[in-house]
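With one protein chain removed, the remaining protein chains of the complex are shown where they sit.
Order as written gives the chain letters A and B; numbering starts at 1 within each chain.
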Amino acid sequence: MGTNKKSVMVIGGGIAGIQASLDLAEQGIEVKLIEKNACIGGRMAQLDKTFPTNDCSICILAPKLAECFRHPSIQLYTLSEVKDISGEAGNFKVKILKKARYVKEEECINCGTCIEKCPMRVDDEFDMLLRKRRAIYIDYVQGVPSIVTIDRDNCLFFTKGACRICEKVCEREAIDFEQQDEEVELNVGSIIVATGYDIFNPEYIETLGYGRFPNVVTALEFERLICASGPLGGHLLRPSDKAEPKKLAFINCVGSRDIKNNPYCSSCCCMYTTKEAMIAYEHDNELETSIFYIDLRAAGKGFRDYIERGHNEYAINYIKGKVAKILQDEANNPVIVYEDINTSKVKQIKFDLVILATSMVPKKDASKLSNILGVELDEYNFFKGGFYHPQKSSKEGIFLCGACREPMDIPNSVIDGSGAAAKAAEIVMRE
Amino acid sequence: MQMVNFDFKNEIIKEDFSLNYCYQCGTCSSICPVAFASEGEYNPRKIIEESLMGLKSLLIKEQKPNIWLCSTCQMCVEECPQEVFLTGIFESLKNKIVQTGEKYPEAFKVQAKAIIDNGVAISLSPPIIRRRKELKLPNVESADRIELKNLLKATNFEKKININGDR
Partner (left out) sequence: MTYKYFLGCVIPGRLPYLEASARKTFEKLGMKVGDQANYSCCPDPTGAGQLDHLTWLALGARNLCLFEESNSNILSLCSGCTETLKAVKYSLEKDNKLKEEINSKLNSIGKKYKGNVEVKHFAQVLYENIDSIKKKVKKPLKDLKVASHPGCHYLRPSEIMQWDDPLVPKTLDELIEAIGADPVDYSLKIDCCGNPVEKSNKDISLLMLENKLKSMKDAGTDCIACVCPACYQQFEFNQKEVNKNSNTNYNFPVFYITELIALAFGMNAEEIGLKYHRVKTDEILQKIS
């Protein structure tokens, strides 16, 4: 049986969950941080820069990751999922399934030798499938904990009983194929859900050609394409012919504000498309960029100035009008069909690369987790928060933060994480 | 000068409330194949914009854009993110045009006249009847004219559509 009741379980190690964990730990509360992936960091680790300051995303995030890892009051459970919960606020009993890493956490020093020698090539989910990783891998260079993992589904030893090269080359004898999944029981006073969001699949809007046209990509794919640690090493090339794109188009509200898909506004896209256009311009100031929008919802502090800077200093061409149709010419150039609202003319413009600002949607497995926890989801499948206390779930002692409860950007996720931490602390400090 | 006319807007909304939901994003004009071919000479968004402002004379008298160019392909209806029933709104606008005695394309009159006279849009000509025989097809029995005439009288069709241009 687990530790004391004066601890809080945080589910999800993205920026919201990290902030909540750090706030709680600083108050002397024990934190059990549960992360499904091999490393914490979440979506923010995938981003190149953040708005409205254009800071390097991983540079802001990395110190927080390290702090989470080092903090004596935070215990990390990576490769872990919540399986069952009982009890009530102040005294929850939780069952965690901790999947085997097949690497001794205390021995691995992430030297990279095993990764180099691994013969398997697997689509890299962290890089939005834009490059291959090995079957023994680390999510990303700065990943925490800074140790490798064996991907059981693709490892040659597990699939065919052969290979074991990693075991042979590891000087620290850190590989352990005998490791088993284990069930851990925890006793916590309160719980914070911070499981984040998924990306809307734009293939559902067939007329935009995503999936059929190689040079139509999503915004998150673009973040990886342009990121220095991404598959192209930060040198932006388009997928079809690896040529440098000179004309970019961003399409906002792909799947958002759309009754047939997601009726809500995803709240970040107006800003992040501007950010991505700015970064692209910084890479190549001969770029011509257009952003197609319904309305520019620049509601945050400094956001409007940011968009004006985009227009004035980064030559971004903001075009009012939603694009519903993309065609493709013989050279794989996407051709956007749109109405120029000033003249009411319907025009076609050819671009080299089109980026779709896809909406933020609830995690695929949100309903599974909500069933386990016994908390309600809202009509869209986001976790349902209280009207006046948005971080309170429908069940006492369980709190919500970040994009698992509604689409939000990084600053708001941080605020939300702190808010949920304060609420969760109230419960465990009560006794 | 065009005057904003909310009474007229409300008249349209009474027939289709979904007009209210339009946020003028331009999805319809981007997806419309007629707008595509005519480079925006026909423009569904513009018609909805004019409807929202109740620009009666522009919509009904001057007919700019020409609402009769709508092919009724329903692509706008399928794609509209706000589920505005554009083709329904267009149909009621066209009904208004016709029934207030404004001009409308001759081909529509020709079809209406054929239906009034024969019950069908296209009657069987002698060569077609021969061809049907060659192909061993059964005879087509035409609709009961008197019955149709009575029904059209009940809906007041002939008068409404101003077929003889007497208004």
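Here is the rule we use: contacts are C-beta pairs under 8 Å (C-beta built on N, C-alpha and C of every residue); 3 or more make two chains touch, one makes a residue touch a chain.
Quantities reported herein were computed from a predicted structural model and do not represent experimental measurements.
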Per the touch definition above, residue among B:I13, B:L52 or B:I115 touching the missing chain: B:I115
Where the missing chain touches chain B, by residue: 33-34, 36-38, 41-42, 66, 68-69, 71-75, 77-79, 87, 91-92, 94-95, 98-99, 104-105, 107-108, 111-112, 114-115, 119-125, 128, 131-132, 134-138, 140-141, 143-144, 147-148, 150-155, 157, 160-161
For chain A, residues in touch with the removed chain: 206-207, 327-328
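Quick note on the criterion: only the chains that are shown with their structure count from here on.
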Rounded Å distance, chain A centre to chain B centre (Cα mean): 49
Complex contact set, residues of chain B against chain A: 23-32, 35-36, 38-40, 43, 45-46, 65, 79, 81-83
Sites on chain A touched by chain B in the complex: 207, 253, 257-261, 294-295, 320-325, 337-341, 343-347
